[in-house]
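With one protein chain removed, the remaining protein chains of the complex are shown where they sit.
Labels run A and B following the written order; every chain starts at residue 1.
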Amino acid sequence: MRRIGVVATAAAIGLALTACSGGGDGSGDGGGGGDGGTDVEVFTWWAAGSELTGLEALEAVFAEQHPDFTFVNGAVAGGAGSAAKDLLQTRMQAGDPPDTFQAHAGAELTDYISAGQIEDISDLYTEFGLTDAFPQDLLDLLTVDGAIYSVPSNIHRSNVVWANPTVLEAAGIDPSAVPADIDAWIADLEAVQATGVTALSVATTWTQVNLLETVLMADLGPEAYIGLWNGETDWAGAEVTGALEHFETLMSFTNTDRDGLDWPEATQMVIDGTAAYNVMGDWAVAAFEEQGVERGPGFVDFPVPGSDGQFGFLADSFTLPVGAPNPDGATAWLETVGSLEGQVAFNQAKGSIPARTDADPADFSEYQQTAIESYANDAIVPSLAHGAAAPIAWSTAISDATSKYTTGGSDLATYQEELAAAAG
Amino acid sequence: MTTTTTTAAPGTDQLTPAIRRPKGRFTAARTARYAIALFSLVIVLIPVYVLLVTSFKGPGDATPSRAWALPQLWIADNWIMAWDTLAPAIGRTLQMVIPASIISAFLGSMNGFVLSRWSFRGANVVFTLILFGMFIPYQAVMIPLNQIVLDLGLPNGVPTLILLHVIYGIPITTLIFRNYYESVPHELIEAARMDGAGMLRTYAWVVLPISIPSFVVVLIWQFTSAWNDFLFAVFFSTPNTGPVTVALNNLANGAQLQNYGVSMAGALFASLPTLLVYILLGKYFVGGLMSGSVKG
Partner (left out) sequence: MKTIKRWGPPVLLLTPSMILLAVFVYGLIAANFATSATDSHTAAQATGAQPTVFVGIQNYLDLLASEAFQHSLKNLLLYTVVFLVGTMLIGFMWAWLLERPMRGEGLFRSVYLFPMAVSFIASGVVWRWLLNSNEGEAALGLNRLFQMVGLDFLQNPWWNNITWGIAAIALPAIWQLSGYVMALFLAGFRGVPEELREAGRMDGASEWQVYRHVIFPQLSPVALSALIIIGHMSLKAFDLIMSISKPSNYQTKVPAVDMYVFKSSFDYANSAAVGAILLIIVAVLVVPYLIHTSRKEASGR
């Protein structure tokens, strides 16, 4: 009779084992290891909305250009890409990379580069003719020690103010008159606040950092601003103190529930007329357009006062991880991402602008056309809030210091000290 | 259920007459009891109210500023969309949760039996070591864990998650079963011993059949915790291979422009199976806890 017990135990263990080894058949999808055949796992955080539409448009172009390969969507949503980055990091660490993944172009890539996790793809730039198609400023920002590691799919601008003209008029402000600098803007904000409406809407920490960087752009100008990131400008200096004082004043006009919101809710306040202004990257335009709010009568946009002539640059880009199961497929994907058809299809859907300068502006919306023009003519400066300016550890330190300051955990002097220490 | 449980749990019906007292004196107290109970009920249901009404609202209506109002227009679109998005993930979650909870329940029952009935030197140390596994913060082990899972060559998604839920479920299931078996009268098992039945036989023929109340508790517990797990799910599966929490997260937090109505309908969908389990089996859950499972 003992055998029965043994059998039962063995059965339970066996069950556990079969449960673990079985089931791999169903999905060709790849966290695990694809067989390097035709599947190309494209890892992004574009899981919904206009981002998803854009990705689908890109997928269609890919299918047309490279019918031999099969696109596999590895999108993970959540927290402006934080869930995806987290998972990606663990997979890379464990030697299980996807075939290609989305990453913010610029300094954020330095971690992957120094860790030897992504390939130098400078050769592909020559092969695909991207060196001529992208503007020189962009190539400079992408180049690390003479090599380029990713292909940008789209460009966004970070230093844009979105405003509700009805609310402005109610406060006696002419919506078509753009304040010349931050001080002039503060006067307008005071006028709005007097009417009882939230003057400036902002959301959680990263959007506050987005606001901070645009104030730094406005007060320091492009050269000194870029200097913050390459060590030529002193974070402890008087110029930065002045900008931080402006930031302090601007924050005093904002909504109290900011830390619980993400950007769409802050932008929505402008759409709904419960706030006058919002500083946000130009993906916000999609929020207005999707709700049928028209540029002009429904909303106005202008560069953050004082930062006119600067294009706060951030971009999504695709990489070739070291050890990708299907490097040929990934290369094919990168070719599509860099191609004119791919860039036009993707950016029309997502509301951003192409990294290439040879796209026809007429294919894009009214706002996008102004962004394309600015991108072509203005000084391109890297955005902090989306990883173009500083590596992850540095931007995390800035984000921590900012949250501590805006929730009352430190005073302005301490804040500046912590920012300087973060740059250290 | 069985004879043993009745001894462990005095029937509620015996209680009823004992407590009855002359009326009048108790009216005020009774009213107060009902008032507190009802008030609590309302408080507990507040989040559910918001979830429910929002899930029936159209895009412009489903905003935080209108959270307390009824829908201007009752629509079912959100539910249809949420169902279309989540249905495959709910199927996968069932495939994951059912085997995971059954296997960990059996393992827990075997461990619990051995540890409660069979004292060897260091049995308590072993038990303590097992229990401590309940308390580790999983984030701390995520990176090496991922490495092990890869080295084992387990396919991403359901199979890996089953394994992890089984392993990290062992401590709690062992605890519940062991405490339960401690409360089972010794004579029952001693009798089996004297019959000459071996330990495994005793386990299979005597212990397993009387373990049903604890199985209910353990299965409910494991079912819900595996169903609601997000941490393991997001690390070891993708939205295409993973359970409903990952899919719901993509639905609720993925969009740039959030559709709150769909998110809330999705949240309700994702919670329905566990809710059903609690509503249908909640009585047995309390009953199972009652039959000695919590004494410790």
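In this text, a contact is a pair of C-beta atoms (placed from the backbone, for glycine too) under 8 Å apart; a residue touches a chain by one contact, two chains touch by 3 or more.
The structure presented is a predicted model; accordingly, all values stated were derived computationally and were not measured.
Student: Kindly state which of the options A:T204, A:S307, A:S383 or A:Q416 is in contact with the chain not pictured.
Tutor: Looking across A:T204, A:S307, A:S383 or A:Q416, the contact with the absent chain belongs to A:T204.
Student: With the full complex in mind, choose from A:N73, A:N164 or A:S399 the residue touching the hidden chain.
Tutor: Considering the complete complex, A:S399 is the one touching the chain left out.
Student: Contacts of subunit A with the missing chain: which residues?
Tutor: 2, 5-6, 9, 12-13, 16, 79, 82, 85-86, 89, 92-93, 111-112, 114-117, 196, 198, 204-206, 255-257, 259-260, 274, 392-393, 396, 399-400, 403-404, 407-409
Student: Mind pulling the subunit B residues that touch the left-out chain?
Tutor: Where subunit B meets the chain not shown: residues 8-10, 12, 14-16, 18-19, 21, 30, 33-34, 36-37, 40-41, 44-47, 50-51, 54, 64-65, 67-68, 107, 110-111, 113-115, 118-120, 124, 126-137, 139-145, 148, 166-168, 170-171, 174, 182, 198-200, 203, 224, 227-231, 245, 248-249, 252, 260, 263-264, 267-268, 270-271, 274-275, 277-279, 282-283, 285-286, 289-290, 292-296.
Note that in this section only the chains that are shown with their structure count from here on.
Student: When the C-alpha atoms of subunit A and subunit B are each averaged to a single point, how far apart are the two points in Å?
Tutor: Taking the mean C-alpha position of each chain, the two centres sit 38 Å apart.
Student: Quick one: which bits of subunit A touch subunit B in the complex? Just the residue numbers, please.
Tutor: For subunit A paired with subunit B, touching residues are 1-2, 4-6, 8-9, 12, 15-16, 19-24, 27, 29-32, 45, 47-52, 73-79, 83, 86-87, 90-91, 93-96, 264-265, 268, 283, 286-287, 290.
Student: For subunit B, which residues are in contact with subunit A within the complex?
Tutor: 63-64, 95, 99, 103, 106-107, 110, 142-143, 146-147, 150, 154-160, 162-163, 166, 197-201, 203-204, 234-241, 246, 249-251, 253-258
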